[in-house]
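After the structure tokens below, expect a handful of questions from me.
Heads up, one of the protein chains got dropped from this complex, but the rest are sitting where they should.
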């Protein structure tokens, strides 16, 4: 692991850039625990101060230090993205691998469920659900909900990969080595599927964070919790752009771009690194 | 042919029905779990429009609204009734715009959404796929390399901000496009050339925002798909045979990576129904998204449900049609 | 953003026609003969439904009620052109018999429908009777509850016999922001089902007729009637000089509204966050507001308050409610929600229109003397008569010189005093009420039961109010209340049935220009009390009080104009403050911005002839005063 | 217990092929029967043209595919009735495959030795990984390798010949009585081919393991096997001792096949260079009535086109042709 990172840092400019980006985000994340301000409170600092050395991202109309607010926002949004990604990945992997490997009725049943999830539009359902859970709508609940709705497409991808993997000889070798099907999927197929899983993780995170933003813009997420969505909600409700407080909206842009560009650069170079094909090429097979 | 019907078409249609059944049922159940009751919502709406009621009058009002909305009877009865109406193509009446049928509201907004979003989605699909194909075919190109990074950088920008920035830049600071709407306030839709061009002009900015925001996703999908294909024998062979790069790129590389992207496109149509919300709100575009937004703000369940069901049926049908014509696209698709 | 606005002016404004007259693109009406107003209803759905008499109609704010319909009387939230209570279709105020069981209405002659048919008593009678007959219409239940029979005395005189005494029955025809409008009998009587009838195109009684509208519901274009002299507005001024056309449009998001206004494509913005107003008034002198500067907005005769559910444990105790009031920092609340541009009120009537004169000022002394027993043997005078001045000082920090320093100006614009922010006194009251702070610093009942609150704010077009709600939650959380903010669009629905703890909203509305409180007070009578689960109409706090019932009943026996009404009103206010059934905060400030570029003569605090808020029916009076700038 | 180790009884496999719309049936394996005796270990070669159903047949033997009709009995029990995992494990313990492409046999992302240990542990040959070392090493020794030189190696770090031998070693761990090797040498070089083929020979002679050897390389088939079956379009057209069948082929297809084997000697190229017609209608031929070779057969007669020829015993073998036996 450390060797991989070292190699990539040394030899891959994209990875280096991405790594630095993620490091910045990590620093922000960590700073959130050392924030001098309580983000539940307003008017802690002067209003509408443009970015300066003292206030890197300026201050907002609510009298909050936008930088520190963003440290929390990143933390929460990232948490949302990661939980969603993990939940949906776990479901996608299990469903994809099971359906692909077992085939037959199991496959049919799982794919029907899968397809239902594919066609159900998430936003209206999410909004109805947010009416339902009311003040209990926390980031975790939202994340789990999005996770439950966000796996179907990836499961399909994984399944189609497994369908072809299962025809390859090494699967049969494993089978005739007496390996149980669960282990076959885990040890033989999972490594091939992981690059797909990784590649779609970013999509999934962008999607879930974007959903939260949409809910936030509509005011339906928990707006007292700092997230990228609630940042936009508050900036919007204070007409930040019109009022010329551009840094209030620039902050979430900068942070999301840095975060996702970092993830993209790192993931894509790690993916290249671990992708069986490149890995084989590198090892010279 | 008969085999094809029996082994492929019928099960696929069965699955289609199943999917719609599940989707519609979910859509029926969820609002009914909600604490907010549509009759109460309407009463509230009426009260805020300045009419003073006593609670007794409200009880009366309530009874008459319940009857009007068809909310009498047990949930089970309503559910059956709901299906009955659905089969007649009736999605009920909007609660906030009573007594207008939901289908009428959807029908009025749908052409706009379809026109704008379908076009923009298809354009961003085409552009994203082309760029993605190009970028894995010419991995050395600096230009494509930066497009790669830029497209990925734009992707996470919350759409709301992206669209707002575009409006501010291109309609306010440098006012070359209108600020909002699908056509100017005061103009009446008609089938004239002038109206059509006006509508096109008005759609440039929203479409552009969608395209800018949407290209990245297709780009990355295509890039990863084609990166497998460029090392396939038939591509190497075509190169060896001296085919022009364009020919190889389009006829060999992109063409073979197209299928999953086509499926993706079909499923993405769902976005047309819900992802458009922010867009239409910002641009005051008279489509389904704005309708849904209003439905949400006024807790108009029948309308929300109607839009959801419409979306489910729309996407499921798109996917069904696609699956049925799939064999025509790709000669390799077979059944076991 | 400044500096670029010049370019914006021409580009999107419209195209010049050959006669060098700016035409509104598409609409084909000259820009300088048209006033463009925001329809706060947004996109109308369905747009072609002009039957205002059904509860579900949502498209009436696109000019229909402002310009197309008319009723018997108007009451102005402000001073009015010709007094507060104006006779519109009626020629005199209502004439009641002694015991308020009969009401006689005399109608004005010479008023015509836009199709040339004269308005007569038949229309009035028809309007009442058809609604009584058709359940589900706006006034069905109210007319059925009171109207016994109607007697047509002449073509222009009607007598209504009531089932029970009601000194405020005329309120049904007294337009505050709307009322029961007259229906054209000659149109509706030909219709089979009046409840589903669209009334498209509407035959109007008001000064304008519908010229065109957007099938997508985004705009309505009204044209002045050539026979505007035959409408009630003609009396009020030179309607001939009024805009020939009025276009009500869906304004879009706040940002878009500001941008369109700067491009002079929108003459009257209904409301937005205060920042938009600051932006516009700074950018261009042509933008006018109700107050000439800070605090800009027009204070609606509506009171915004922290409404509490008195059925909930803890909240059913008046000491807790008082504690919550004292735990609110009005300074921060004002800055957070309106950047200080708030018109505060410690008492549950709005500090607007004529009300300060009737109630706020006379009660100052009483407020200052008001004393609370803190339960530990000490007492506390909660009133801070200097609150508005303090807020103004805070606002100056942020906004600078535009905030007045003169105490009289402040008093006129922002109200006077409010409750002290004193968490110690508040804590004592909590203890008095049987609560204690636990180890986490959170209030709980002495028996260990948690004291939790969910406080609702609203999502939709009122950002300022939600900003305030968030601040309320912040203050109370600081005080140690276990509270969460729940922002939702269906909060009203939940509050109606009592499924809530607290909300930041308005439930007290008054006539504005007239001191009579019956407009909201009647609904606080215990015979209208409803428990949790039932619809409580206006009294969502579910406050019951014997003395209050007596006051209400006494008022009902008085004529609306009887001076005694004000005295009862004061008594009620004292009772309400003592009980602190809800925490009154401020008036509902509507940040209406009016553009002087094409039209002038908008109402303002200096010429408060009507309410500028463009969705109010009263805003028709603007049309009697608006004049072209000649541009 | 039956004396037959393996008994294939009229096994057939039908596939649905072609486009969705105009698909057709394809009989990939058509009524194939043969047996392998328990106490007489042998190398049984299946050869024939590409696509004649050889792989399909082995897949049925491995229970990877279910026969459309007919049956495959292993030690007297039908393999299709194996349902329980334990039964399947017992079956796999005695029947093991060796695959064609050495680089596909093992997951490129896993170490090769893992498979050997897995096999040893899963089939209960060794209790755990530690005690499996000995078993694995022994198996590797029998193919001329050692655990030492293989440990921690990935497939791509080994040569094709090595992997193929490891693949054989893996199949030996569970002490099978039958090894199914589908073109085990087609991907390895001429010089390594002999090494693997010799290994099979050794297994049969020293360990008593029977091998079903599928190949296009008739020379090695002749070299090591006892019996051979020639397949054509799903049918076994000729089957018998390898010396008989290849030494003196009776079926016209076998004759063509033998004649087409290029002699590694540039002197007599004439026979090989004789122009032959190639079938162009592969898929269609599956559906055609009668003998599948009829369209190309130099000795074709009318009845060949009408009905399948019967299996005839002639000159110590079975041949599916009207030219021989009583049918002629």
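A, B, C and D are the chain letters, set down in written order, and residue numbers restart from 1 in every chain.
Here, contacts are C-beta pairs under 8 Å (C-beta built on N, C-alpha and C of every residue); 3 or more make two chains touch, one makes a residue touch a chain.
One rule holds for everything that comes next: contacts and distances are computed from a predicted model.
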Undisplayed chain, where the name is taken from the UniProt record, one of "Dihydroorotate dehydrogenase B (NAD(+)), electron transfer subunit", "Glutamate mutase sigma subunit", "Oligopeptide transport ATP-binding protein AppF" or "Heme exporter protein C": "Oligopeptide transport ATP-binding protein AppF"
Contact with the hidden chain (one of D:66, D:128 or D:189): D:189
For subunit D, residues in touch with the removed chain: 18, 48-51, 159-162, 186-195, 198, 216, 218-220, 222-223, 246-247, 256-258, 260-267, 269, 272-273, 275-278, 280-283
Interface with the undisplayed chain - residues on subunit B: 232-234, 236-244, 247, 251-252, 255-256, 330-332
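The rule we apply is simple: only the chains that are shown with their structure count from here on.
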Geometric centre: closest chain by C-alpha means: B
Length of the line joining the C-alpha centres of subunit A and subunit C, rounded to whole Å: 45
Distance from the mean Cα position of subunit D to that of subunit C, given in whole angstrom: 90
Inter-centroid spacing, subunit B versus subunit A (mean Cα positions, whole Å): 22
Set of subunit B residues in contact with two or more other chains: 35-36, 164, 168, 296, 299
Where subunit A touches two or more other chains at once, by residue number: 131, 134, 218, 220, 236, 241
Subunit A residues touching subunit C - in the complex, by the definition given at the top: 40-43, 47-48, 61-62, 131, 134-135, 218-220, 223-224, 236-244
Subunit A contact footprint on subunit C (complex, rising order): 1, 254-255, 258-259, 272-273, 275-276, 278-279, 332, 335-336, 339, 398, 454, 459, 463, 466-467, 470-471, 473-474, 477-478, 484-490
Residues of subunit D touching subunit A in the complex: 62, 64, 85, 89, 92-93, 96-97, 99-101, 103-110, 115, 118-119, 122-123, 154-157, 167, 170-171, 174
